[in-house]
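Of the protein chains in this complex, one is absent; all others appear in place.
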Amino acid sequence: MLNSLHVEGRTLLHRLPAGPKLALLAAVSLALFFVQSLPILALSLAVTGLLYGSLGLSAGEALKRIRPVLITILLFALVNLVLISATEALTTTLRLLSVLLLAASVTATTTIAAFMDVLTKLFLPLERLGLLKAADISLAVGLVLRFVPEIAARYEGLKEAHRARGLPVRLSRILGPLIISTLKDADSIAQAIDARGIRGQ
Amino acid sequence: MHILFDQADLRYGERIALHPLSLELTDRRIGVIGLNGSGKTSFARLVNGLAKPSHGRVTLDGLDTVTDEKAVMAATGFIFQNPGNQIILPIIRDDIALGPKSRGLKGEALDQAVDTVLTRFGIADLASRRPHELSGGQLQLAALAAVVVTEPKLILFDEPTNQLDLKNRALVKAAIDSLSEQAIVISHDLDLVRDFGRVLVFHEGRLAFDGAGEVAIARYLEIAAC
Partner (left out) sequence: MTTRDLVLAALFTAIIIVLGLIPPVSLGFIPVPITAQSMGVMLAGTIIGARRGALAYGLLVLLVAIGLPVLSGGRGGLGVLMGPTAGYIFGWVIGAFVVGLLAERFVREGQPAVRQMAGFFLASLIGGIVVVYAIGMPVVSLIAGTPFSKVVMGSLAFLPGDVLKAAIATLAARAVMVGYPLLPQKA
């Protein structure tokens, strides 16, 4: 459950440190936003497509990862064809596809740990302002990943309990008990964190 | 540690969880038994500063749980009844590393500290596992390892075998018996404290008996029968 979208590899993008890689993604996406030229956008789609294709993902997996956003983009392309000029529709679609492929490439070549390091650095200025503790972010991310499987198991348990009593399984009825039983653990989890002195002393 | 209660009590508004108590404890193993609501958990929470006395004071080696809160917290470890809620990161090894890491340990020294406790409690093979794959007893051992790795002088156990089956209970009992650290064990599981030299019996917010394990258990059974 919840496997990272990172994929092992030794390509150029894999070796590039996460910070510069994310800066590059932001810069390219922003720049593409101002490009109106069809040939340049077509070229950028070709380049990002080749990049995404060279990361070592199987064709099926590569498609599966981008499918939801891909469908959205194509849907808007169809709508735009009717609503605005064909050239404008094509420009937008090429641009969105390029950004999607580049973003998916960065995601596939960056480990969670590398992302977290960049994030912790990004949050440091906020820490200096006393708004939050950068270390809390990784603690919170850890907590989420720790408890997703537990809560999923709890949901299955509630479903079974409903079936055992012959009640139809309805989300509206399960949601309350699921949330209450989960949040009731917050006190003892928080106590355990404080007793272990994890949030710095 | 030298634990001293000086007329310490704990009140929540009108309700008195623990009547004023004066007590000195230096024993290596201290058991605490009593019915639900007898004040035994309040007692334990007062010891490590999770709860602050409403009156009087509690000190550990002279450290006051109110004014020296951080030093007290650092010198003590707490094991709760629900082992699942004490492991807070997705991988056991990372979770155990969390405490020493926040105290500034890193690199090889950190790895070594974690390896040492993993081996000590016989759970080295579980290091890369996820908490939801472990049994209650294994989780409790991991929680204990995560506490011991920060090198507390005193470890408090709040009904550590409450949610465990017989096999896992034996596992946790053996781990507690093997501790070189001072330990206070609160338990409904009387066998856990039977051979302790000192066991406190609480009843209705007061210390009802203070003595050796077997005698204290006999006294507790009398109280419970009333």
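We call the chains A and B, going by the order they appear; numbering starts again at 1 in every chain.
Quick note on the criterion: a contact is a pair of C-beta atoms (placed from the backbone, for glycine too) under 8 Å apart; a residue touches a chain by one contact, two chains touch by 3 or more.
Because the structure is a prediction, the values reported are computed rather than measured.
Asker: Which of the visible chains would the unseen chain be in contact with across the whole complex?
Answerer: Within the full complex, the chain left out of view touches A.
Asker: Pick out which of A:Arg10, A:Arg128, A:Arg165 or A:Lys184 touches the chain that's been left out of the picture.
Answerer: A:Lys184
Asker: Please output the residues of subunit A touching the missing chain, sorted low to high.
Answerer: Considering the whole complex, subunit A reaches the absent chain at 1-6, 25, 29, 65-66, 68-69, 72-73, 76, 79-80, 83-84, 88-89, 91-92, 96, 99-101, 103-104, 106-108, 110, 112, 115-116, 119, 132, 136-137, 139-141, 143-145, 147-148, 150-152, 155, 171-172, 175-180, 182-187, 189-190, 193-194, 199.
The rule is short, and it goes like this: only the chains that are shown with their structure count from here on.
Asker: Okay, in this complex, where on subunit B does subunit A touch?
Answerer: Residues 48, 50, 70, 73-74, 76-78, 80, 82, 84-90, 94, 98-99, 102-103, 130-132, 143, 146-147, 150.
Asker: In their complex, what parts of subunit A are in touch with subunit B?
Answerer: Answer in residue numbers: 135, 139, 142-143, 145-146, 149-150, 153, 185, 188-189, 191-201.
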